[in-house]
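Here the complex is missing one protein chain, while the rest keep their positions.
Now for chain A:
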Amino acid sequence: MSDGWLLARALRSPGQTLELDAGAWTDLLAIARAEQMIGTLAHRLNALELPGSVQRILTDARASAEQGRVAALWEAEVARRVLAPLGVPVVLLKGTAFVAAGLKAGQGRSIGDLDILVPRAAIDAVEKALLRNGWEWVKPDPYDDAYYRRWMHELPPLIHRDRDRMIDVHHTILPLTARITPDADALLDDSVEIAPGVRTLSPNDMLVHAAAHLFADGDLAGGMRNLWDVHCLIEEYGSDGLMVRAQQHGLGREMKRALRLASALYGDAEGVSPVDWLYLRRMTARDGWGRPRRMLVRQAFYIRSHWIRMPPTMLARHLWTKWRKGAADRGSA
């Protein structure tokens, strides 16, 4: 039965896909779409002589990713123009940073929102500037809004009313409720200007951010893509000074795990620890129709994601509020 490993193997050794039959190709493409990695796959298999239909689908995926790249860079440029008068550093994060810097991790990468990092002291000014220039609140709910402002590492998401694109304004890379507190000043201080007024994190901080996002924040959704980013960044930049930096941010354990898992999926690692195996079970949990599988493992990681984000009493209060609100909404529907 197919799972995410089919995609991982294709990315690791593109030549192996020449052996696939029609059914396996259909599964592979469905899984790649579900993981939002079909553009990445298309770039990776670019040079191969593939069946005509597969070639066509991957050509379309490359064109689509290219259009996504243009749109993402334009969105970053608009934000740069709006925020430039404030005189604060604006650092691009994740996918947009990868394509702006022309990195391998950005090739074919699907990019949704624009993520930026700004100094916490400047967050009000940034918010006002965005609101003056066509961005609007997505979440009208007062509890969510207050929660974001008090406890999250970012503003509540804003969306541009004309272009329909979301921006996430971060002031650090983990929620304030998390037990780990990365060094946000260091992230900004060591950021790199890649074009006038356009910055990205330093290579090591990009890697630390990827690890933080995966193992200290989320429930591992999008894990395959995240680890592909890690794999590509290591290939391009190496890992000099990486662990020291990760420890400075309090993310040494997470960084090590990211390196081990990236290597297991896309590199040459043989054998993984039982705990790593569990993580990989979660990340590759797709069937050949692109559907989520292994619901128990998924659920466990979902609960874990909340557990590590909040102290227990706070988590209980949060869930209680959410549940009551949900019950009220269900009652009125």
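Criterion: contacts are C-beta pairs under 8 Å (C-beta built on N, C-alpha and C of every residue); 3 or more make two chains touch, one makes a residue touch a chain; residues count from 1.
By our rule, contacts and distances are computed from a predicted model.
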- Would you kindly match the missing chain to its UniProt protein name, picking from "TonB-dependent receptor", "(2Fe-2S) ferredoxin domain-containing protein", "HprK-related kinase A" or "NADH dehydrogenase subunit E"? "HprK-related kinase A"
- Message: Out of A:Leu6, A:Met37 or A:Val54, which residue would touch the omitted chain in the full complex?
- Response: A:Val54
- Task: Check the options A:Ala63, A:Ala146 or A:Val275 and report the residue that touches the missing chain.
- Result: A:Ala63
- Have a look at A:Arg33, A:Arg253 or A:His318 and name the one touching the chain we're not showing. A:Arg33
- Message: Using the document's contact rule, name the residues of chain A that touch the chain not shown here.
- Response: 21-23, 25-26, 29-30, 33-34, 51-54, 56-57, 59-61, 63-64, 67, 70-71, 289-291
